[in-house]
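One structure is given below, encoded as structure tokens.
One protein chain is absent from this view; the other protein chains keep their places.
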Amino acid sequence: MSTRGLVLVSLFAAVIVALGLLPPITLGFIPVPITAQTLGVMLAGLVLGAKRGVLSVALVLLLVIVGLPVLSGGRGGLAVFAGPTVGYLVGWLPAVFVTGLIAERIVRGRQGAITQTGCFFAAAVLGCILVLYALGTLGVMLVTGLPLIKALSGALAFIPGDLVKAGVAATVARAVQAGYPLLPIRGR
Amino acid sequence: MLEPLTLSLQERLIGVIGLNGSGKTSFARLINGLTAPSQGHVRLDGLDTVADAEALMGRVGYIFQNPANQIIMPIVAEDMEFGLRNREPDKTARMEKVAATLNALEIAHLGARRAHELSGGELQLAALAAMLVTDPDLIIFDEPTSQLDIRNRRLMERAMAALPQQRIVISHDLALIEDFERVLLFHDGRLLADATPAIAIAHYQEIAG
Amino acid sequence: MLEPLTLSLQERLIGVIGLNGSGKTSFARLINGLTAPSQGHVRLDGLDTVADAEALMGRVGYIFQNPANQIIMPIVAEDMEFGLRNREPDKTARMEKVAATLNALEIAHLGARRAHELSGGELQLAALAAMLVTDPDLIIFDEPTSQLDIRNRRLMERAMAALPQQRIVISHDLALIEDFERVLLFHDGRLLADATPAIAIAHYQEIAG
Partner (left out) sequence: MRTLYAEGTGPFYRLPVRAKLLLLATLGVALFLTRSPFVLAAGPILGALVYFTLGLPFGLAARRLRPVFLTIIIVAAFSFLVSEAEEAVLQLLRLTTLMLFAATVTATTTISAFIDEITRLCRPLDRLGLMRADDIGLAFGLVVRFVPEIMTRYEAIRDAHRARGLKIRPITMIMPLILLTLRETDQIAAAIDARGLRGHSITTK
């Protein structure tokens, strides 16, 4: 990997960690918080693409494993992987991969601003909502024993927030694409 | 961080000097309300920076020590236009004001540039433009020439000198403030001197050893 | 970005001046192999910066314009130690070298500090230490005093003057280079003057208008 790629991966991991310092919101009916870190995961996929995005998230998970308090609310350590958020947490990897891959495939250099932002938005929704919620829900069911319906309806509460985050991530990704293109897209 | 002090600043051009960490930036943040005083009050035109924050919004212009952090939108002109949204509902009027400000500063060529590609000197000029376009009553410059070559430094000096507003200039570059009306010298969070440039500078050089 | 030029640099202290964007940093990047020349060769001690990159690694030290981005580990001493990993397999030996370098610069107190808590001046000194610990043969300083107060500026100047290595200093601060042996003036990517400080500076001031 080029040095620049290595630094990009590290700094986006740092952005994900830094977003964890915004206070999470804990809901009463599902033991998974609403957190700004999801925005960081979306950004990693949309700005860096699938491969570097995955490396960024993997680096964050490495810090969690080692015990540094890098998750929202200052959490970290192996205990987190035995907790109810494990599905979402591990799900960040396929989520960022799918987000990045879709963005690489459907975003084009010549698209107008609105179309391009729309493509980024779609990639974020498919990867960081559709794929992520599926794995996240599975994790909640396994750890807490909540039935599918309850775990899934709990996840519905994340949708408004995550749609806003996808909107923000798409707008930012579009601005980056215009001024500092990094995403390995075709037909630039 | 700063010790209590009572000051009334009326002069058009005021310099602020002192060692790294002496409290210059903290002082500037108090004046424009970014930091609330832990005791006492800061008043501008009789308005309190804490209680009347709404009314004062946008009346104090501030050029940050690191201007890169100050530009919010990706393109210089876009950023300037963005800063006007609360003040001017009409987009065409905003655009005209942006163009006029860029021309007045002789940096029309920077308008279409991407902010994150600018050199240090160009960034300092772009931050100045974004601040001037909102037409504040008082302007604070926090080390405005630190990254400039002689030519851009002169450009900045000229731009600063031509402003009709009251200006407070923080600088390590003593030549910049030597013909100001009044100079404040900070040391360890205290106002050590409040005098003419010559006296304040002499004092400063003594401290620096 | 730079026009072709042929130079042989033997002097111990060489200054580089020029307007913003004139090519000073590009020139420095060529010398230490960060940029490969599009034509011709750059040789240090007879070694080519491209073909012999491995052999030259670490022989040119570079202090960047923005020292904050040059310290890449959280603690100053850790950062210095990290830079030695490829050169010295033994950790204890590395630590000793780190301590010796900090002591030589009289900044032992900075070793245990976190990089993000350092002031601009302290950062510049830490970057200098991190570079010196690898013992380069040639050192390039890219505007080493731009954000410093008089006291820290003197500290940096003293540190620079005490070095035994060949040094190339890029600066907008003409006082810094006025007693060097040789000064290069860049303009629009061309080497415009290669002369004594007095001549190069006079030329520069002419250009700046």
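Should a chain be cited, it is by its letter among A, B and C, assigned in written order, with residues numbered from 1 in that chain.
By our rule, contacts are C-beta pairs under 8 Å (C-beta built on N, C-alpha and C of every residue); 3 or more make two chains touch, one makes a residue touch a chain.
Worth saying up front: this structure is predicted, and the values here are computed from it rather than measured.
Shown as candidates are A:Val70, A:Ala155 or A:Ile185; the residue that touches the absent chain is A:Val70. Screening B:Phe27, B:Tyr62 or B:Phe141 against the full complex identifies B:Tyr62 as the residue touching the chain left out. Considering A:Pro31, A:Pro94, A:Gly118 or A:Pro184, the position touching the chain not shown turns out to be A:Pro31 (whole complex).
Hidden from this view is one chain, which touches chain B at 29, 32-34, 57-58, 60-62, 64, 66, 68-74, 82-83, 85-86, 115-116, 130-131, 134. Taking the complete complex into account, residues 1-4, 6-15, 17-18, 21, 26, 31, 39, 43, 47, 59-60, 62-63, 66-70, 73-80, 82-85, 143-146, 150, 164, 168, 171-172, 175-176, 179-180, 182 of chain A touch the chain not shown. What chain C contributes to its contact with the hidden chain is residues 29, 32-34, 36, 53-54, 57-58, 60, 62, 64, 66, 68-75, 78, 81-83, 85-86, 114-116, 130-131, 134.
We adopt the following convention: only the chains that are shown with their structure count from here on.
Inter-chain centre distance (chain A to chain B, centres taken as mean C-alpha positions): 39 Å. Listed for chain A are no residues, as none touches two or more other chains. Taken in their complex, chain A has these residues touching chain B: 175, 178-180. Residues 18-21, 65, 119-121, 143, 146-152, 154, 172, 204-205, 208-209 of chain C touch chain B in their complex. In the complex of the two chains, the chain B residues touching chain A come out as 74, 114, 116-117.
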